[in-house]
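Omission of a single protein chain aside, the complex is shown with its protein chains in their original locations.
Let's look at subunit A:
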Amino acid sequence: MELLSGADMLIRSLQDEGIEYIYGYPGGAALHIYDALFRQDKVKHILVRHEQAAVHMADGYARATGLPGTVLVTSGPGATNTITGIATAFMDSIPLVVLCGQVASTLIGEDAFQETDMIGVSRPVVKHNLSVRHPEEIPGIIRKAYYIAATGRPGPVVVDIPKDMTTPNERYEYVFPKKVKLRSYNPAIRGHAGQIKKAVDMLMAAKRPIIYAGGGVILGKATDQLTELVRMLGYPITNTLMGIGCYPASDRQHLGWLGMHGTYESNMAMHHSDLILCVGARFDDRVTNATEKFCPGARIVHIDIDPASISKTIDADVPIVGPVDAVLKEMITLVRESKEKPDADAIAAWWKQIEEWRAFHGMRYETSPDVIKPQEVVEALCRLTNGEAFVTSDVGQHQMFAAQYYKFDRPNRWINSGGLGTMGFGLPAAMGVKLTHPDDEVLCITGEGSIQMNIQELSTCKQYNLPVKIINLNNQALGMVKQWQDMNYESRHAESYMGSLPDFIKLAEAYGHVGVRIDRKEDLEPKLKEVLAMKDDLVFVDIYVDRFEHVYPMQVARGSMKDMWLSKTERV
């Protein structure tokens, strides 16, 4: 029998769970735990400079690897600082376990120093939260936390640990449970066979079908199955911002991503389709535009692990609850064995129409002889990294340009806060990726507004040698806000101008990194090459781009999917 203190049990449980890295920041209520961490060397701790960054870092790691990320913080302000990070992960269904210190159980409710009801505060933005009531529960709770975070529709789980649960000299028997069983939590393991059959029949009968895939395909590790099914059918596919990489962007059948800033051809094809096969997406308002005008002629098959995502905003004709990989596998078999074949003439006519849309617009922007366009920066980066880098982004115009012009052929490489739209996500997320992918190129495409929301992490990068490349598309404005003000408020730029920007080059240097400024068009490609050749340095690349550029296409507010602005002057 092994006797351990609660703190040692916690760290031992992390080891037994196979956790390699945790990201965090110490403080009073977590000190017993930090001491236990100090006395071992299996679980490595990364000390960030702000708890929000710890969560984004764990999140970046989780998105790149498909494994749950882990965070450790103290009570009160340490815990509340994680909330934005937790909400970010929650909206994008990212598996995380956030371990929070808490004041001693004997003090809870007394407004003790650094006491916050973290269970209450986090409740609306977690998949679940758990609090420790006896040290012996710790291994079971940790096991449960990871199980809940990573299975079904993944999400963040908070564990609240009062300080007296980790007291060093109180030891209890350590038993790490082999299995977790929860009578009230049993995610579906396969889809309903009858529904899947019905869906395949509809796919075969469709004349204007489209596959609409989302982040669920990546989270559900079903990109191979999706690619196989789509190729077998020969139908067009579009995906959401979160689904980027679920199907190779360079493939002919891929129409690009859809929605507010999606491609003309994908939005047009969705609107005119007669059948939408939705795989692991959730008909979010940034995709559908006005729901009452959404795809009037389309019947909808919706596959999702989360029944609550089905028929939430758009009613499904054939709902299929189940893991996307298992459901797609069954569909592939049925399609292969099906006596019915797709209507070749109808599908050919449909493709002809789609190619016309593609030729009419595609992705394009106007270049200028002297100003650097943000789009061309992203295109250059994509070329120079062969489209194989991990790209994280922040939120704004730069995020949309990155998603539009970097072509991802693989999943888990495009890493952004799609659901919550959290400025400040990009740098720490890139750090989480770089830590576990030291040999891969990791780019953080950001804006001068967003990067300043977690700029302090440059210090963490120095400490742990994380040579990410920060690509600051500097338009000297909160560009996306400014774009909306241009379009909806007669260009009244209320507080969207970022005055008194720091000298980012000196700033990077002050933190011990390299800074490079690019403000001439002819320097763009050569300097980017130089930057990418500096394998061992974090380089902050401050690129002065066109301050007046807008992101297009852009769906017209409250319109249907096909109502878009294609440039400042063309509306369809």
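Simple rule for what comes next: a contact is a pair of C-beta atoms (placed from the backbone, for glycine too) under 8 Å apart; a residue touches a chain by one contact, two chains touch by 3 or more; residues count from 1.
Just so we're on the same page, contacts and distances are computed from a predicted model.
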Chain not present in the shown complex, as UniProt names it (candidates "Carbon monoxide dehydrogenase", "Acetolactate synthase small subunit", "Acyl carrier protein" or "ATP-binding protein"): "Acetolactate synthase small subunit"
Options A:K312, A:R410 or A:R517, residue touching the unrepresented chain: A:K312
Residue of A:N169, A:S184 or A:T569 touching the missing chain in the full complex: A:S184
Options A:G18, A:G120 or A:P168, residue touching the unrepresented chain: A:G120
Absent-chain interface as seen on subunit A, which is shown: 119-120, 123-124, 127-129, 131, 148, 182-185, 306-308, 311-312, 315
